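All protein chains of the complex are present and in place, except for one that has been dropped.
All chains are identified by letter, namely A, B, C and D, in their written order; residue positions are counted from 1 within each chain.
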Amino acid sequence: MVVSLISIILLCPLAAFAIFGLLGLANRRFPRQDYLSTIAMLVALVCSFLLLREVVPNPEPHTVNWISLGGVTFSMGFYLDSVTVIMLIVVTLVSSLVHIFSMGYMHGDPRYPRFFAYLSLFSFSMLFLVVSDNLLGIYIGWELVGLCSYLLIGFWFEKDSAANACKKAFLTTRVGDVGMFIGMMMLFTKFDTLSLYGEGGIFAQAAAQLSTADMVWLSIAGVLIFCGAIGKSAQMPLHTWLPDAMEGPTPVSALIHAATMVAAGVYLTARMFPILTETSSLVIAYVGGITALVAATIAIVRFDIKRVLAYSTISQLGYMMLAIGAGSYVAGLFHLTTHAFFKALLFLGSGSVIHAFHAMHHAHDDEHEHAHEHEHGEEHILGSEIPPDQDMRNMGGLRHKMPITFITMLIATLSISGVPFIFSGFWSKDKILAGVLGRAMEWSSVHHYILFIIALSAAGITAFYMFRLIFMTFFGEPRNQEMHDMAHESPKSMTVPLIVLAILSFPVVNTLWFNKDYVKPPPQPHLHAPQHAYLSPDSQTGGQGAALSLFGVSEAFAAEEEGGHGTHADDGHHGHGPAHTIAMVLSIIVAGLGIFFSWLFYHRRTLSAESVATTFRPIYNLFWHKYYFDEFYDGVLVALTVWKSRLFAQFDGSVVDGIVNGVGTVTRDILAAFVGIFDNRVVDGLVNRVAQVTWAVGGRVRRIQTGAIQTYLFVVLAGIVLLILIFRAL
Amino acid sequence: MESLKNIESLLYFSPEILLVIFAVAVVLLDLVVKDRESVAVAYLSLVGCFCTFAAVLFTHFSFGDEGPVSLFLGMIQLDAFSSFFKVLLLLATAATILFSLRSEELDARLKGEYYALLLAITLGMFLMASSTNLLMIFISLETVSLTSYILAGFLTHSPRSSEAAFKYITYGAVASGTMLFGLSLLFGMAGTGDLAQISGRLTELLAAGEIAPLAVLIAITFVLAGVGYKIASVPFHMWSPDVYEGAPIPITAFLSVASKSAGFALFIRFFYAGFGSTELMQAVDWPFMLAIVSALTMTVGNLAALPQQNVKRLLAYSSIAHGGYLLMGGVLLTSQGIGAILFYLVVYLFMNLGAFYVVVLIANEVGSEMVEGYRGLSSRAPLVAWAMVIFLVSLAGIPPFAGFFGKWLLFTAVLEQGYYWLALVGLLNSVVSLYYYARIVKAMFLEDAGEETDSVSFSTGTFALLSVFVIPTIFIGFLNIFYTFSNISVSVMPMQ
Amino acid sequence: MLLSLMIFIPLLGMVAVLLLPRESEELIKRATLLFTLIPLALAVYLFISYDRSNGGTQYVQGPVPWIDAFNIQYHIGIDGLSVTLLLLTALLGPICVIASWRNIEKGIKAYMALFLLLETGMLGFFAALDLFLFYVFFELTLLPMYFLIGVWGGPRREYAAIKFFLYTLFGSVLMLVAMIAVYLNSGDPGARTFDIPTLIALASTEGHALNNLNFQIWVFLGFFIGFAVKVPIFPFHTWLPDAHVEAPTAISVILAGILLKMGTYGLVRINMAMFPQGLDYFTNGIGFWGNSLALLGFINIVYGSFCALAQTDFKKLVAYSSIGHMGFVILGLAARNSEGITGAILQMFNHGVISAMLFLLVGVLYDRAHHREINGFGGLGSRMPVYTGITTLAFMASLGLPGLSGFVGEALSLLGAYDKFKMLTILSTIGIVVGAAYFLWTLQRVFLGTLNPKYEALPEINGREILTLVPLGILTIVLGVWPNFAIDMFRESVTNLINLL
Amino acid sequence: MEFTLKNFIFYGFALMTVGSALLVVTVRNIVHAAFSLMVTLFGVAGLYVFLQADFLAATQVIVYVGGILVLILFGVMMTSGRLEMRIHIERGQLLLGGVVSLALLMLLLTVIANTPAWKNLTDDGTELPPTTERIGELILNGPFLLPFEVVSVLLLVALIGAALISRKEVRD
Partner (left out) sequence: MTLQHYLVISAILFTLGIFAVLTRRNAISILMGIELILNSCNLNFAAFSRFMTPSTDISGQIIAIFGIVLAAAEAAVFLAIILAIYREFGSIRPDEVDTLKG
C-alpha cells in the first residue's frame, strides 16, 4: 500500500513531465496539458493524504537495488515516517496550488506548456528527494530540483538577468553540493552504504559502532553534508543566488524558492539529525542564526517586492537551521511547514500584484507575450535595478483594488511576523525561540545566548519589514497613479490558491506536529550523550502541547513545563521550562515592536525612513548593499582580473566581460586562462620544442653533408680513428 | 666440411654461370637489335633472372638444402643463407629491370650495356652472399662496387649522375682500400684467408697473447669500414644521399635494396663466421661497437631526412636509417637477430622498391622528384597515392603492414639480449621517421595540386607491378612462411 | 565466429565500398551504413546473449596459431567490459555514418572506406585476447584516423593529424617495448606467449619472471604511457584539442567516443589485470608513486576542466571536457575497488555516449553557422528549441546531473577513490563545480539571452540529425536511471579483476 | 742487424718508397706527383723482390708502372693539360687530414710494435723456388680459379664501364 501510494505520487508528476515535456519541446501540440499536469499533482496530493494513515512507528524502508556491484550495493528506496508524509503533503499541496495559480499567471506565455512540464519535473524531483531513504537518492533528487530551479529561473532566458541568475543559482548550489558529496563519500567510506535507515543503514551503524573518537570526522562529515544545505537553502555565505533567482516567474519563486526546494536543505539537515555531533550542530546553528539576522536586515531596505520576500525566505530558512542546529528538530520542521504555506502565499500574492501590473503593460504595448515584456530587464545589471512592476515604490493603496490579494497576504504577514495565537507562524517561531533558549541554557558557555538574541532580533526585524511591505503595497496613496488605475484583482485561478493558502496559515496543520506519537525526533544518544537529555523535552512539549495548541496559550505553557519536568529529574535541565515562557513573551514583544515601528515609518509616517537612513548611513549602506557579498565576490574578481590583465596583456578584451559574469569568471579568467596558456605554451610548447630541436639537429646533421667528397672521407677516417680509440679505451 | 674441387663445383655454381651467360647474351642481342625502342634486351635479362632463379632453387634443393656445401676449394659456400639472399637479390634485380623499362631517364641506346651490367652486379652480389674467403670477399665486393659506380654514373648527359659516380668511386675506393688493409692484417694474424679458420686462429693467438687486442680491433674496424660503406652505416654513410640523388632512379632503388642486402649478407657472414667467438668478443666488444653504430645510423638517417625536399634523397636517408634498424639485429649473436635481419630485408625489399617505383612513376608523369611534385596526387592518381601511403607507412613501421612485423622481429631480438637502450633509440627513431614519411603523405593527400589537376593515368602493367609490391607489403607479416624461411636461412650460421 | 564476423564485416565493407564506382555516392553511403549496422545487430545480440552471471571471457574464438615463430595466435573473446565497449563502438558506427551523410563533400568513397577500416580496428581491439593482436588492432586505428582528420578536417588539419599520429605512435612504441619485454619474460624460448589470459595467469604465479615487482613497474610504465597518450592523460593530452577541433564531426565522435576508451580499456585489460604489482606500486597510496595514478587522474579532472573553462571554441571546450571526464576514469581505476572500477567503466561507456552527443551537437551548429565561436552565438534557445533541449540534456549529462548517465560513473569513481585517496578525491570534486560552470556558461552564451540577429533564420535541427542523437539520448537517460543495465554486464568481470589485484 | 749490402739495398728501396710516396702527397705539380708515384711503385716492386715474390714484382712493374701510371698520366693530360698543373691544397684541410693520418699511423705503428706474433721474424734469406709456375698452378687449377674467373668478369665490366662513361656525351 505504502509503496504503491508513493509510486503513484512519484509517477503522476513524472508522467506529466515525460509526456508533456517532450511535447513541450516539440512546441505544444497537445491541448490543455496544464490541466493534466495539475490533475496529476492533485492525484499526488490525495495520495499523500492517504499516506497519513500509513505511518507506523519505526518504519522500515522499502528498497530495491539500484546499483549492485561485486561487494557493495546501492539501493534506492522509500522511507515513510511522519516527517516524510508531512513533507509530501506540503509539497503536493503547494505544488498543486502553484499549478492552479500558474494557469492564470502564465497564461499566454509562448512557452506555457513547457512551464508545466518543468513544474511537473520539479514536483517529481522534490517528492523523490523527500521519500528517499538514502543519501544517494536524496542527492539525486537534490540535483534534479536544482536543475528544475535552473530551468525555471531561466524560463525567460531572453532576459540576460534571468540567464545570469539561473546560472548563478545552479553554480552556487553546486558548490554546496560538492561539499555534500564529499560528506557522502566520507560516510560511505566509513559505513559502506549510503542508506540511512534500516538494519545496515548509516544511522543504525552509527548508533552501534561509533565511539567518541569518531566525533571529529563525523563532525566534518556532518558539516560537509550541511554544505549542501547551505547551498540549497541559501544560507550564508552561499545565499546570494536566491534573490537573483527572483528573475524566474513568480509561481516558481513561490513553489521552489520559498516553499519546497530551498526548504529541502532544512529537510536534509533534519534527516541527518541522528549523526549530527555537537560541533556540527553548533556550526549549523550559527550559520542559520547569522543568516537569519543578516538576511532580515537586508530585507528592510529592499524595494523590489519579490526580493524582500526572497531575503525573508533566506532569513526564515536560517531560522529553521538554527532550530535544528540547536537540537529543536521538531521546531525546525514545524516552522518549515508553516513557512511553506505562508511564504508561498506571500509570493503568490506578490505575483498577483505583479500580474495586475503586467496587465497594465499589456494594455500599453498591445504586446501579449510575457517574454518580450521581460526583455526590458536586459539592461539591468544583476539586482541593481528593479523592474517597475515589482517596485514597491510604484505601489500603494492596492487594498481596495485587490481585496482578496490584500487580505490573504495580510494573513500571511501576520503569520510570519509571529502575531500570537491564531496564526501558525507564531507557534512554530515560538517553538524555535524556546528551543534555542533552552539549548543556550544547556550549553556550557554563556556565549551561545547570542543565538537566542539573534533569533529574537530576527523575529522583530521580520515583523518590521513584512509590515513595511504590506504598508507600502496596500496602504497609503497610490504612488504611481497610472499603474494604479490599470491594476485589477486577479482571476479566480489565482485567487483560489491564495485563499487556500491563507486558510493554511492558521494553525490547522499544527496538529500533526503536536502529536507526540506522530513526530518523534530521532535520538542522537551516541553522539552527544551529555546533552541528549534536553532533546526529549522538545518532543515532550511538542507532544503534549499538540492537543492544547489549538485551544490556548496557557495550556501549552503548562504542558511545556510539565513535560520538561516530567522527563528530567536532573536539576541541570530545569532551565528549559522557564525558557519557553521567556521565549514566548519576548517573541510577542519583539513582533509587536516590529509591527509598531513599521506602522510608524510606513503608515503613519511619523518617522521618516529616509532620515533614519541618513542618520545611520553606514549601516543603511551595509544593508542596501547586501553586506557587500556580491561586491565582495565581484571585487575579488576585479582585483584578480587587474592582476591578470597585467600578466596576460593579450587577454585584455575579456576583462570587461569578466566583471559582468560573476563569480564564475574568477576561475575562468584567471585560473582557466592561465591554465589555457599553460597548456598551449608549456605542455604543448615542450613537445613542440622537442620537435624543433629534433628538426634543428636534423638540419645540423644535414649540414655535415657538404657535398664535398673530401669532407665525407674525413668523416669516414676520423670515424674509424674515433671508433678505434673509443673501443681501445673500453 | 670438405670443399668441392673446381670442376665438381660447376654444377653448384650454375646460377652464377647463367648470370654471366645472360649478361653476354644481352650484350650480343643488343648488337643485333637495331630498333632503339625495342625492349627485347630487357626481357632477355628478365628471362635471365628467371633462369637464374630456377637455377638457384635447383641448386638449393638439390645440394644446399641438406647443409652447407663448400665450393671451389673453400672460396664460396652454398647454403640456405646464400640461397635466401640470391632469391632476394634476383627479386630486386628483376624489379629494377622492370623499373628501368618504365624509366625515361635512361638512354635507350645504351640499354644493352645497362642490363648486362645489372646482371653482372647481381653476380657480384651472389658472390658477396656466399664468399667464405677473404680474397673472394674482396673481389666480390669490388665487382659490386665497380659496377655500381658505373651504373650510378650511367646518365652521361647528367652532371648529377657523373657527380654521383665520382663521389661514389672516391668514397668506395678509399673504403675498400681501408678494408683491404684490414683484410691484410687479418690475413697476417691468422695466416689464412679462409674465413672459417680465422675465428679459431685469432682466438688461439689472442689467448696465447700472440696478438694484441688492438690489432684485432683495428682489423675489425677497417673491415667494418668496407662493409659499413656498403650498407651505408654511420660514419660510412655519407656517399649514399648524394649518390642516391644523382643516380638514375632504378639504380637508386637497386642500390638501396640489393646493394644493402648484399652488404648485410657479407657483413653477417664475415662477422659471425670470422669474429664470432666469445673470446674474441671479450677482447674486442664489436657487438657494442655495432650497437653504437646502429644507434648513430638510424638517428642520423632519420634526423637528416627530416628537412629533405627531394623524395629520392629523403628515401636515401630513410634507407640509411633502415640500415641502422637492420644493424640492430646484427648487434646480437643470436639466430633471432640474424633471422630478424633477413626477414626485414625481405620486407624492406618490397616496401622500399615499391616506394621507389612510385618515385619513378611520378618522375615520369609529373617530372618532379620533389615533395611538392606529389601535391594533390590523391585526386590525380589515387591508386598510386594509396600504394605510396602503404609503402611509406610500412617503412615507418606501423601495423598492420609488413614493415611493422620486420621491426617487431628486430626489436624483439634486441630486447631479448637486454639492449633496452638500443631498442628505445630505435623506437623513438621510428616515431621521428613517421614525420618525414607523413610529409609525403601530406603532400599527396592534404595539399591541393594547384593548377595541375588532371588525373594521371597509368597502364595496367604499371598497376600490376605496383601490386606486386603492395600485396607483399600488406601481407608478408601475416604469413608464417617468411618467418620460417628466414629462420631456416640463418640456421647455417655459427651462432652462440 | 560471431565475434570474428562482427570484427571483419566492416573490413569486408571496406572492400565492397572500394569496388563501388566513385560516382554513386548514395550507394556508397548506404552500403557503409549497412556494413555498420550489421556489427551493431551482432553487438546487440552479443549484449543480450552474454552470460552475465559469468564474468569470464565468452564467445572465445581461438587460439588459432598465426605466426608460429612467436607463438602469436588469433585469439578473441569478450568479457563484460569488452562487450559493453563493443556495443558502444558498434552503436557509434552507424550514427557516425549518418552524421557524415551530408557534410562530407569530397571523396566520400575514401572516407567511408577508411571509416570502415577504422571500425574494424576498434572492434578488433576490444575483442583481442592476444597481446600482439591487441597491439595490431590498436595501431590499425591510427592510419585511418590520420587520413580522416588530415583530409576531411578543418583548416589546421595537417597539423592536427600529424600531431595525433606522432603522439600516439610515441606512446605505442613504448608500449611495444613493454610488450616485447613481457613476451620475452613469459617463458623459456619456445614456450613464450602473447596470450593475454595466459599472461595474466603467469603474472600471478608465484616465482614466475612476470611476477616480479621491479619488472612489473617498468612494464606497467611502458604500457601506461602508451595508453596514457590515447586516454589522454596529462601531459600527453595536447593532441586531443587539436585533433578534435580539426576533425570532421563524425570523426570527433569516434575519437572521443571510442578512441579515448581504447586507452582506458587497455589500462584495465593490460595494466591492471596483468601487472597487479605494478599497479599496486602506483596506487597503494604510499608516498609519491603510490599516489601517482590518482594524482594524474586528479590533474586530468581539474586541468581539463579549467582548460575547458578558458575555451571560446565550442568544440575545443568539449574536447577539454573529455580530458576532464577521462580523469574520473583514471581516478576510479586507481581506487582498485569495485566502486572505483565499476565507476570508471561506466564512465568510459557514458562518456562515449555523452561526448558523442556533444560532438554531434557541435557539428549540427557548425553545419549551420559555419563557426564554433561560443561568444558568436546567443539566444539560440528561442530559435532552435529542440536543439537547445537536446543540448541541455547532453550538457546536463556531461556535467554529472543525477538521473542522467554521467553522474553514476563519476559518483562511483569518486566514492571508490575516496576510500584510498582522500585529499586527491576531495580536490577532484573541484572538477564537478568547474564542469558545471563551463557547461552552464556555454549554455548561457549560446542559447540564452537575446537572439543574435545574425541567426534569425537558423534552421532547426533536422530529422537526420535527431536520428543520430536520439539513441544516445535514450541511453543517457536509461543508464542514468537504471545503471544496472550496464553494470550487470560487467559486474562479474570486475569482480574477477579485483580478485586478481 | 748486420750491415750488409743486402740490407743497404733494402733500406735504399724502403727509403725510395717512403720518400717518393711522401713526394706524391706533397708536391704541388701533378706531373711531378705522377712521376714520384712511379718511383714509389718501383720501390714497392723492389720490396717484393726482397720478399722473394718475383712474379708479384714483375706484375707490379708491368701493371702498375706500365698500365696504371700511364693511365694516370693520360688522365692528367686530358683533364689538366691546358690548365695549370698545380694541385690545390687548403691549410685547414691539411691540418685535419694530417691529424687523422698521423693518428692512424700511430695506431698502426703501435699495433706493429705490440704484436708478438709479428716480432722477430727475420728473413732468414733462404732462397725459395720461383713462384711463377706455382702461381699458375694455383690460379688455373687451384683454389684461385674462381677469383681468377670473377676478376675476368670484373675486368670486362670495368672495360665496358670505362668506355661507357668516358666516351663523348651522346647528343642528338
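We adopt the following convention: contacts are C-beta pairs under 8 Å (C-beta built on N, C-alpha and C of every residue); 3 or more make two chains touch, one makes a residue touch a chain.
Only a predicted model underlies this, so the values are computations on that prediction, with no experimental measurement involved.
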Please identify which of the visible chains the hidden chain touches across the whole complex. A, B, D
Touch as defined at the start, partner being the missing chain; which of B:L185, B:V223 or B:L377 qualifies? B:L185
In the complete assembly, which of A:N65, A:Q209 or A:T706 touches the absent chain? A:T706
Touching the missing chain, which residues of chain B? 134-135, 138-139, 142, 146, 149-150, 153, 156, 159-160, 162-167, 169-170, 173-174, 177-178, 180-181, 183-185, 187-189, 191-193, 241-242, 245-246, 307-308, 313
Over the whole complex, note the residues of chain A touching the chain we left out. 702-703, 705-710, 713-714, 717
Given the full complex, what residues of chain D touch the hidden partner chain? 6-7, 10, 14, 17-18, 21-22, 24-25, 30, 33-34, 37, 40-41, 44, 47-48, 50-53, 55-56, 59-60, 63-64, 67-68, 71-72, 74-76, 78-80, 87-90, 93-94, 96-98, 100-102, 104-105, 108-109, 112-113, 117-123, 126, 128, 131, 134-135, 138-139, 143-144, 147, 151, 154-155, 157-159, 161-166, 168-169
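Just so we're on the same page, only the chains that are shown with their structure count from here on.
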More C-beta pairs touching across which pair, B-C or A-D? B-C
Could you work out how far the Cα centre of chain A sits from that of chain D, in whole Å? 103
Between chain C and chain D, what is the gap in Å from one C-alpha centre to the other? 71
Cα centre of chain A to Cα centre of chain B, whole Å, reads 79
Multi-chain contact residues (two or more partners), chain A: 717-718, 720, 724
Expected list for chain C, residues touching two or more other chains, is none
Every pair of chains that touch: which are they? A-B, A-C, A-D, B-C, B-D
Tell me, which parts of chain D touch chain B in their complex? 107-108, 110-111, 114-118, 141-147, 150-151, 153-154, 156-158, 160-162, 164-165, 167, 169-171
Chain A - residues contacting chain B, complex: 694-695, 697-699, 701-702, 704-705, 707, 709, 711-713, 715-720, 723-724, 727-728, 730
Under the stated contact criterion, what part of chain B meets chain D in this complex? 6, 9, 20, 27, 71-76, 107, 109-110, 113, 116-117, 120, 123-124, 127, 133, 135-136, 139-140, 142-143, 146-147, 149-150, 153-154, 156-157, 162, 165, 185, 188-189, 205, 209-212, 214-215, 218
